[in-house]
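The complex appears here without one of its protein chains, the remainder shown in place.
Moving on to subunit A:
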Amino acid sequence: MIQAILVFNNHGKPRLVRFYQQEIQQQIVRETFHLVLKRDDNICNFLEGGSLIGGSDYKLIYRHYATLYFVFCVDSSESELGILDLIQVFVETLDKCFENVCELDLIFHMDKVHYILQEVVMGGMVLETNMNEIVAQIEAQNRLEKSEVTPRWA
């Protein structure tokens, strides 16, 4: 099970934080950032950060994309490489939905990012890994949204 998903930038500013079993703790976000930041790009993507979050059964699995770190905290029931793939799926989906995603998209479309994440991970469990399916869901949401929007800025 996925205990937490953290996305922060190279400066440690949180950009997406989702905890599935406990309340959000800024301290965990900060400490995770320090753990991950001091690691080179070429060393392995798994580390035991268990004492921070769930206990020794938990691992941090992370990937670094340009200015953002994507960190998943998972227990031993998940495959490490599988989670790396999942992170890739999530980021590629973001990229598709935002047309070349960048950090600012995560800030100004925070709601949307959450919705995309919800199509991938639900309550700490993986819901869908097929990118096309996820994008289709998001597009359906967008259509619904569009049909409801009444222009206000005119």
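By definition in this document, a contact is a pair of C-beta atoms (placed from the backbone, for glycine too) under 8 Å apart; a residue touches a chain by one contact, two chains touch by 3 or more; residues count from 1.
The working rule: contacts and distances are computed from a predicted model.
*Asks:* Tell me the UniProt name of the left-out chain, picking from "AP-2 complex subunit alpha", "Cation channel sperm-associated protein 2", "Proteasome subunit beta" or "Glyceronephosphate O-acyltransferase".
*Replies:* Options "AP-2 complex subunit alpha", "Cation channel sperm-associated protein 2", "Proteasome subunit beta" or "Glyceronephosphate O-acyltransferase" narrow down to "AP-2 complex subunit alpha" for the missing chain.
*Asks:* For review purposes, identify every residue of subunit A that touches the missing chain, sorted by number.
*Replies:* The missing chain touches subunit A at positions 1, 9-11, 13-18, 20-27, 29, 39-40, 42-48, 65-68, 77, 79-82, 84-86, 88-89, 91-92, 94-95, 97-104, 107-112, 114-115, 118, 122-133, 137, 139-146, 148-149, 152-153.
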